[in-house]
Structures are given as structure tokens and as C-alpha cells.
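These notes concern the structure reproduced below.
All protein chains of the complex are present and in place, except for one that has been dropped.
By letter and in written order, the chains are A and B; residue numbering begins at 1 in each of them.
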Amino acid sequence: MRPGFIERTIATFLTAAEYTAGAETMAASKGALQRVDPRVKVAGLLGLIVAAALSRRLETIASLFAVAILLALASGVSPVRLLRWVWWPALLFTGAIALPAVFLTPGNPAFSLGPLTATHQGIRSALFLIARAETAVTYSALLAFTTPWPWAMKALRTLGCPAALVAILGMTFRYIFVILGTAAEMFESRQSRTVGRLEGPERRRMASAAAGALMEKSLQLSSEVHLAMQSRGYRGEVHILHDFRMSASDWLWLAGFVTLTGMAIWGGRG
Amino acid sequence: MHIPDGYLGPSTCLALYGGAAPFWYVALRKMKRALHTRAFPLLSLFSAFSFIVMMFNLPLPGGTTGHATGVGIASIALGPWASLLAISIALAIQALFFGDGGITALGANCFNMAVVGSLISYGVYRAIAGRSSLQSRQRIIAAGAAGYIAINISALAAAIEFGIQPALYHDAAGTPLYAPYPLHIAVPAMMIGHLTIAGLAELVISAGVVAYLQRADPILLRATAPNAITTATEAPGWKSLKPLWVTLAILMILTPFGILAAGSAWGEWAPEDFTHAAARSQIAAASGNHAPPVTAPAGLQRLSSFWTAPMPRYAPSFLRSPSFGYLLSAVAGTGVIILVFTLAGWMSGRHPG
Partner (left out) sequence: MNQPVFELVGVRYAYESHSALNEISLSIAAGTRVALLGPNGSGKSTLLKLLDALYFPNTGSLRFRGEPITAEHFADDNFAMDFRRRVGLVFQNPDVQLFNPTVFDEVAFAPLQLRWPKDEIRRRVHEALDAMEILHLSDRPPHRLSGGEKKRVALASVLILDPEVLLLDEPTAALDPSSQSQIIDLLIGWGEGNKTVITATHDLGLVEDIADYCFILQRGQIAAEGDPAILLRDQALLERANLIHAHRHKHASGKTHSHPHTHPHSHE
């Protein structure tokens, strides 16, 4: 536990709330991907992620990344937002892991930095890692940003996901915000009651007591949410108002996704 | 230990989906029967809790990040099957909605954290908690140990999966196509952070929440305590648990040394099986044409078999560069010792006696 734990915690909660608010707005706007049938979208975007995972050629992965950017632009997902929420965090994470590989992978030397020698194989390996991670994460974000959550779930259901699973997914999603809200309130009130810096053992005690209190409050709330759902007739099945019907453009999109995935798998074979 | 897309090759991903699938199937069957009972919102709640716990990504030395998962408290409150489902769902939401880590790697993440984590956490908790009453301190310690051990086994599984990638997938020139670090780097890099920071976080969360529930809502602990004694006189004292605590502390100190020390006695060569003929000739060539011993030196044998038993099919880890190894072990050793003593101080500080 480091100093400023409370501040960092609240910051994390607020970031998540900002993120979802942004995601909700984008999902509701009228872009290219937003209008595609969610079943086609889910299957199509997942297919492209798999193609990126299978590819043994950097050029293929780079092309898939370019396609993702085009789709984002056509759907009103701004590259700036992608940079901040998706590309930069992924780069930090993957970069930190990939960087040592440049120097630790055996092979033909490329250049030296003091005692460390970079190899061609190391550089390529790092590039593969970063390229795959960024491409996959961009497609995931496209799915998240252009599909309202209940539609995504209904799509999963019609694609064969068991009802129990989809029900739990939906409820969990709802509860995440319940807990975040409770936690934010709790931490705000605690912060206003805490004067001065806390000592190590105090901080740990507070952290574990906070986890327990949060759990308890969330338990009460969650129980009530379930009762409220039952009170309005919920018996375990997911229903949504919108009927999914494949239009001509949806078939075109499906064909497009299939072609693209096929090309990428063919182009990426080692 | 969250594995993003691009780190595991296709057959590894598929294999781990295949490994997780039977567990998902059984867990879903069990849950289906309980869909209109209170078990359902409870499962979703712990899933949401786990999601939030996993949001706290702690940067670790070695360039990876680690985090707790809430698997400790989930398996204690829900039992292993519901827990594995809950954690899997949190991981799925992270991957699908927050684009946070691996759709192709979802099977792997679920296998490591949800399946392996839940089963081990449940097993350790039941073993240590025994028949003690719901209110006993023994359960708090059991919860902490369960969380700590489960996280570390999960991290070990992830580390092994990473570590075998370069051997499995590389192009003609030898470029690793997925995770680039072989076992002898992947395992220590992953384990050090989890044996220390991430593991401790899980320990604190598990123990803390159980302690809180003991006071506030002990009913929730009943699901995994079928044989608990209910008489009030049964709470064991702190002193009677000391041997258990000391053992745990010793294990925590020795583990990093075990993994590292198994290799530090050796020089530089690629990870091959010890008795492989080709490897032996290489070792001989690299060691001034002295043939390597037919069996490992007795001390090392003891140590490495003790610590490599969990990884039966993979070579014991030894390090390419001895200096790297010594540096890591120094950092790990010192760090772990400091943490263990502060933890011991904290625990005895909490005890009123």
C-alpha cells in the first residue's frame, strides 16, 4: 500500500465511470459499425482478432490494424479517444514486456547499447508482440464502443451462449456500477474523515476493513436488485425490445468480414 | 498475470480453452438449477467484486504487472464451481467490454485464474480451516493462505504458458512469434512479483473480507464450512496457530530462492532436458570439455526436485546469465524477508493478546 492510496483508488473509479460514459455515448451514435447487426459484428470482429493472432507475418497484422483504424473513423470513434483509452495503455503494458526481449533474444546482432546487444530476432519479436496486442485490443474496443451492452448480450445469446451465462453476465455488469458507486461514496466520506497521513498498519487495517464494508453494502444492494427484477416478472431469461433482423447491408458486412478474415489468414501463413 | 492477445500462440490458446471448457460446463449446469435463487445475484456480485479488484494493476519489477483477483473470497463464499464461473465472467467482461486483455487468451486466463485459482483456493482453505468454528481466527489465516497460494499457482501456470511459447512458435530465423521469453526468464519474472506484492494483496483482501464477514454476516461463510463446530468455546488461540504461520513464512522466504538457486549453480546454456544427449554434449563443449555429471549434485538435486515437482514436464529453470540471476535473487530475497517481517508484525499487532 503506497501513500495516496485513497486518492489513487478514487481516481481509478472515476476513470472507469468516465470510460463507460464515453462508451455509452459512442454506442448510441450513428456510425458505420453501430448500424451493423450485433451478431454479425460480434462474429466478424472476433474473427479478425483470431486472424491477427494466427498471422505469422508482420505485414498482415499491420494491414489488419489499418483496417481497424478505418472502421473506427467510419464509426465516429475518434483516434484520440482510442489513443488515450486503448493504444497508450496497451503500449505501456506490452512495451514494458517487449523491450527486454529486444536484448534478451538470441540471434544476429543488430546494434549495441553499452553492455546490451539488440538482435534482429529480438526486434522482430518485440514488433510482433506489440502489433498483435494493439490490433486485437483495437478490435475489442470497436466492439465495445459500437454496441450497447444488452444488444451484445442478446447477440451472444442468439449465437448459442447459454441463457444462464448471459443472465449472469448482464447482472454482473450492472453490479459493477453498483459497487463502483458505493465504493466511490465510501471513499469520499472516509477521505473527508481522515486527517493526515496514515501509518502502514493503519492503512492495511483500513484497506481490509474497507474491502469488507464494501462487500457488505454491495451484498445488501445486490440482493435488493435481484428482488426488484423478480418483482417485475424476471424468471431468468433475457428479453430485449429490439428484434434482430438481417438487412441487406448486414449480409454485405458479413460477407466483408468473412472475406477479410480469409485474406488475412491466407496472407499471414508462415 | 493477465495474458493479453498476441502472447500465446494459437494451439496454446485452443488447448487452454479446451482445458477450461469442461469446468465451465459443469459449473453452468450446477448454476442453472439455482438461477432463481439467491445464489445467482450472489455469484454476479462476487464476479463484479472480482472485476473491480482486478482493476488494480500493480506494476512489478521485470516489466510485467500483477494484480489480485478476489478468487480467495469468491471461492470461500461461493464454493469452487460458482467461484470459477464468477471469475471467468469478470475476465470475460474485462476482455469484451473493456478490451482489457485477451479474447483469444480468455481461455488461458480463465484456466489460470478462475479454474486453477478457485480449486486451489478452496482446497487450501478447507484444509487449513478444518472444522474450526465460523468465528475462529483459524479461518482468517486459512483465507489469507488460500488467496496467497492460489494467486501464486495461477501466476506460475501463466508463467509456464509464456515460457514455452518461444520454443513452440518461432520463424525460420529463430524470431519468437509470440511471448519471447523462455521459461528461465518468464518464471522468475512472473513469480517474484506475485510471491511478493500481488500475492500479499490477495492475502490481505481474502483475510480482511473474511474477518469482516465473521463479524457482519457469518452466514456467507457457511457454504464452505459444512463441518464447522458451532460451540462458542472452540476458537483456537493465536499461540496454537503459530507453527502454521511460521511454516508459511518459511515457505514464502524459500520459494524464490528455490526457483533461482536451482539454476544459479550452472553456467550458460539453453534450457534443455538435463539428460538429453545433445544437450549434454553442448554442456560439455561449453564447460571446457568436461562432461557434466551424470546426475545433478546432491544438494541441487534435493532443491530442484523439491521445487520443480509442480512442473513435471518442464526443465528445471536455470538462468542464462548468472549475474542476472544473482541480482534477481538478491532483490527477491531481501524484499520478501522485509515483507514477511512487516506482515508478521501487522498480524500480531491485530491480535489483542
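One rule holds in what follows: contacts are C-beta pairs under 8 Å (C-beta built on N, C-alpha and C of every residue); 3 or more make two chains touch, one makes a residue touch a chain.
Here the structure is a predicted model, which means the values were calculated and not measured.
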item: Candidates A:S112, A:S189 or A:Q230 - the one touching the absent chain; value: A:Q230
item: Residue among A:I69, A:L99, A:A163 or A:L221 that touches the chain left out of view; value: A:L221
item: Interface residues of chain A (partner: the chain not displayed); value: 24, 28, 148-150, 174, 177-178, 181, 221, 224-225, 227-235, 239-241, 243
item: Chain B residues that touch the omitted chain in the full complex; value: 217, 219
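The definition used in the following text is that only the chains that are shown with their structure count from here on.
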item: Geometric centre distance via CA averages, chain B-chain A, whole Å; value: 24
item: Touching residues (chain side chain A, partner chain B) in the complex; value: 9, 12, 16, 19, 23, 46, 49-50, 52-54, 56, 86, 90, 93-94, 96-101, 104-108, 120-122, 124-126, 128-129, 131-133, 135-138, 140-141, 143-144, 149, 152, 162, 164-165, 167-169, 171-176, 178-180, 183, 200-201, 204-205, 207-209, 211-216, 218-219, 222-223, 225-226, 230, 235-236, 270
item: For the chain B and chain A complex, residues of the former touching the latter; value: 4-7, 10, 13, 28, 31-32, 35-36, 38, 40-45, 47-49, 51-52, 55-56, 63-65, 73, 85-86, 89-90, 92-93, 95-99, 102-104, 166, 171, 173-181, 185, 204-205, 207-209, 211-213, 216-217, 220, 270, 320, 342, 345-346, 349-350
